[in-house]
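Supplied in structure tokens, the structure appears directly below.
A single protein chain has been removed from this complex, and every other one stays in its place.
On to chain A.
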Amino acid sequence: MKRGIISKIVLGLIFAYLFFPIVATLLFSVATRWSTTILPEGYTLSYYKLLFSSPEFGHALLRTINVSFATVILSILIIIPSMYLAIVYYPRLEKLFEILSILPFAMPGVILAIGLIQMYSRGPLQITNTPWILIGSYFVLILPFMYQATKNSFRTINVKALTEAAMMLGCGKLETFIKIIFPNVLRGVISAALISVSVLFGEFVLANLLVGDNYETIQIYLYKMQKVDGHLANALVASYFMVILLMSLILIWLAFRRETEVRGQKTEAR
């Protein structure tokens, strides 16, 4: 009984610790003046209006969307078929995948960026300060998320048996992948993509060091705004938070649906 109360208090404190900054950010983004009072003196949506009507914001957002989606799509096109081939034809390569997918965690962004700048700031492949280097480095950055999330999907189906069953019916290899394997790992791919996009939306270190002003992403824009106008920056953070929240909710929904489906399967089998 006593224990229950203590754990509730601890949970409440943690929640407050996480929640207050967000509420404060939200409030500040709609406050007219807020310096000596506990709550803002007045409320306005003008910062949002300003933010969404600023062409600079629109361009930065578009750049981030472009580079994130390009990376995620490229990553899906390369990683999913590779994993499939590894599972069915070269099981030994799966270990290599596992190691590759942990490697990016071991490399701090700054070190990665300096290495990349040294490598790509002169020929033959001079791509620093272009979005291409961002796509390349982001590809590496999201590899762990793409790999882990889709690996679980591959685990839920018997990839090898399904492939052989399709082949026995005269189905070619590519067709088998497109018609049988991909639809069955699609949900994992979607959650991998959502996680990756939210990671990339928040990425600042690599973007700042590798392309900086030459390809101003939403995080670089935010960094600049913080120095100019706090209210505007907060409006930006609040909008960003909403987008991430939405993506997280979709993720939770996907995960929940999968769970109920699996449970449904088990009861059916009985």
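Definition applied: contacts are C-beta pairs under 8 Å (C-beta built on N, C-alpha and C of every residue); 3 or more make two chains touch, one makes a residue touch a chain; residues count from 1.
The definition used in the following text is that contacts and distances are computed from a predicted model.
Participant: Under which of the names "ABC-type quaternary amine transporter", "(2Fe-2S)-binding protein", "Carbon-monoxide dehydrogenase medium subunit" or "Deferrochelatase" is the non-displayed chain listed in UniProt?
Facilitator: The correct option from "ABC-type quaternary amine transporter", "(2Fe-2S)-binding protein", "Carbon-monoxide dehydrogenase medium subunit" or "Deferrochelatase" is "ABC-type quaternary amine transporter", the UniProt name of the unshown chain.
Participant: Quick one: which of A:Val140, A:Leu162 or A:Leu209 touches the chain that's been left out?
Facilitator: Of these options, the touching residue for the absent chain is A:Leu162.
Participant: Tell me, which residues in chain A touch the chain that this view leaves out?
Facilitator: Within chain A, the residues touching the omitted chain are 157-158, 161-162, 164-172, 175, 180, 183-184, 261, 264-265, 268-269.
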